[in-house]
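The complex appears here minus one protein chain, its other protein chains still in place.
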Amino acid sequence: MEKTRLEAFSDGVLAIIITIMVLELKVPHGEDIAALAPLWPVFASYVLSFIYIGIYWNNHHHMLQAADKISGAILWANLHLLFWLSLLPFSTGWMGENHFARWPTFLYGLNLLACAIAYFILQTALASLHGPRSTLVRALGRDAKGKFSPLLYLLGLAATWWIAPWAGLFLFIGVALIWLIPDRRIERLLATRP
Amino acid sequence: MEKTRLEAFSDGVLAIIITIMVLELKVPHGEDIAALAPLWPVFASYVLSFIYIGIYWNNHHHMLQAADKISGAILWANLHLLFWLSLLPFSTGWMGENHFARWPTFLYGLNLLACAIAYFILQTALASLHGPRSTLVRALGRDAKGKFSPLLYLLGLAATWWIAPWAGLFLFIGVALIWLIPDRRIERLLATRP
Amino acid sequence: MEKTRLEAFSDGVLAIIITIMVLELKVPHGEDIAALAPLWPVFASYVLSFIYIGIYWNNHHHMLQAADKISGAILWANLHLLFWLSLLPFSTGWMGENHFARWPTFLYGLNLLACAIAYFILQTALASLHGPRSTLVRALGRDAKGKFSPLLYLLGLAATWWIAPWAGLFLFIGVALIWLIPDRRIERLLATRP
Partner (left out) sequence: MEKTRLEAFSDGVLAIIITIMVLELKVPHGEDIAALAPLWPVFASYVLSFIYIGIYWNNHHHMLQAADKISGAILWANLHLLFWLSLLPFSTGWMGENHFARWPTFLYGLNLLACAIAYFILQTALASLHGPRSTLVRALGRDAKGKFSPLLYLLGLAATWWIAPWAGLFLFIGVALIWLIPDRRIERLLATRP
């Protein structure tokens, strides 16, 4: 019952974040198709962030399904995650409007990293509340993706800085793809490796 | 239980989409009734898109009522549908502000077509998850409207391009009316045809 | 169960309407208290519309509590009500920014009237679905307020036009007060009248 309201509030915030990002996509003044051309970086950023919010909603949904209690600390760990996610419309907009320039792309990567760390904190708090033998902890498993993602973000940040923003974006898109592809395939893939 | 949160998130996103569209209807500066006159195309577009979001919410509501399980693929098919619906405020705004010019009307039609295809994918994924003998599949029936709508959108796109935007709009409004009119009448009408 | 999702969607839309109205209250540029002075008509309009949305949410909440089934027609009657309510941020903003000028105040009154009619349609549809002996119909009672309000709005529209906007506003505020004061007192008041 407690859990229900945490989920409802998170759903509300995530639904609003995913939808207000589209407000950055400002209606152009011309009526020609050429008027849309300058919008492509904003649109591409929107698509990427929409997928990221979708991934977070999906994972949040699955994690809380396995949880059967929450605490005051969990409520705050959850709000901390929502805080970093709420900054995504801003960093997405800055990156899109500046055509993936170095600093905005770097900040976008930092924002993704902060979200990943906040998610990890929430997950750790939930795991320690439920104990090592709980369904939740068993459902999380080794959490290879969760541990790998921050490393890839860091690599992406370094690539943005020392190589070029497109190199960083390549990695940020890569992390999204890793999460989009259903778990089992990845796990089977990892399992077949020597 | 899983289903509940999918519905809650979809309700949230649809509620926000339907409401932020009204933000395109910018408060005019004059205090005379004449100040409202230039807003009529934006208002008319708003009404049409409001009805469309209403139809999608309605159908989504009914389809998920008949569903009794969901999967990871369903979550993503649902997010895919919400993505195209989230672009409606943008395409509605562009069409309205340009007084139903050719390109904006064409893009609006494309957006409607993309929503219809995304809905079809979600419906197909749900049907294959539940199996051919499920209540869901029987509730969907032959789905004459669902199969007919994309064809009408394509016809509308062609009409927008080769005839005039009002001809395309005529068809886009027509599809909305087909969905607004209660099912049974349509079905009885189709049934009485030889 | 069906009802739950109708309520959730309506709650979402009403929550967004009530909150985006505050966006019309634009942050002023000066840092002095004098910078807030020009905002008072926008603020006063916001307060009035906030109360109206609150009243609608309240009544909607009570009416649906007494309902135990809904239908496709109810879903559309509900969306029709939400449509007129969704225009309130626009008409509120126009009235506020033009300091309660005649036309904007008249339009605001028309919007309130349209909401009242839409609510009446929803209520009638629910009553006819549940039948004259249902708890819902008995809970609605004679519905003196519901029948009286549209008359007061019409009177307010006439007063706005032929007397002055403040006269109309006086009536629009009056209707809100009638609904704010708990029912029993009003009913007792009406009961003691000869």
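We just call them A, B and C in the order they show up, numbering each chain from 1.
Methods note: a contact is a pair of C-beta atoms (placed from the backbone, for glycine too) under 8 Å apart; a residue touches a chain by one contact, two chains touch by 3 or more.
In this text, all values refer to a predicted model and were calculated from it rather than measured experimentally.
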| item | value |
| --- | --- |
| From A:5, A:69 or A:147, residue that would touch the chain that is not displayed | A:5 |
| Option from C:15, C:164 or C:178 whose C-beta touches the chain left out | C:15 |
| Contact set of subunit C toward the excluded chain (per top definition) | 7-8, 11-12, 14-16, 18-20, 22-23, 25, 27-29, 31-33, 36, 47, 50, 54, 57-58, 61, 65, 180, 182-183 |
| Those residues of subunit A which, in the complete complex, touch the missing chain | 1-2, 5-6, 8-9, 12-13, 15-17, 20, 23-24, 72-73, 75-76, 79, 82-83, 86-87, 89-90, 93-94, 97-98, 101-104, 107 |
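Here, only the chains that are shown with their structure count from here on.
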| item | value |
| --- | --- |
| Per-chain CA centroid nearest to the all-protein CA mean | B |
| Computed distance of Cα centres, subunit C from subunit B, in Å | 28 |
| Multi-chain contact residues (two or more partners), subunit B | 8, 12, 15-16, 20, 23 |
